[in-house]
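In what follows, a single structure is set out as structure tokens and then discussed.
Note that one protein chain is taken out, while the other chains of the complex remain in position.
And now, chain A:
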Amino acid sequence: MSEEVEGTRTAEEKQEMEDTVISPEKAEEAKLKARYPNLAAKPGGSDLLRKRLQKGPKYFDSGDYNMAKAKMKNKQLPSAPTEKTEITGGHIPTPQDLPQRKTSIVASKLAG
């Protein structure tokens, strides 16, 4: 009986049925694209990897800072970005951007 039913479905209908049963991964991808429409098509590409290679905070460089200040002397300096993952090369860190440097070194609590 089921064979009869199968036989009456067209190829297009079958494909449509398959598409509606999306893998959970693809469903999650759709969710992500909905929230971030500007997300690059190729996630594993250079951007992601370069972010990985540059792990670590950028620090204040007085040379860069003064050069940038001289260039933009008529404009306000861009405010510090809130995202911690900001790595655009054009961004010159300002003193406000810098995280606190480490304080004194104490013994590990595992040894306590």
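Note that a contact is a pair of C-beta atoms (placed from the backbone, for glycine too) under 8 Å apart; a residue touches a chain by one contact, two chains touch by 3 or more; residues count from 1.
Keep in mind that, in the parts below, contacts and distances are computed from a predicted model.
Visitor: For the chain omitted from this view, which of "Serine/threonine-protein phosphatase 2A 55 kDa regulatory subunit B", "Hemoglobin subunit beta-1-like", "Glyoxylate reductase/hydroxypyruvate reductase" or "Septin" is its UniProt protein name?
Guide: The chain we cannot see is recorded in UniProt as "Serine/threonine-protein phosphatase 2A 55 kDa regulatory subunit B".
Visitor: Of the residues in chain A, which ones touch the absent chain?
Guide: 23-29, 31-33, 35, 39, 43-46, 48-50, 52-53, 55-61, 64, 101-102, 105-112
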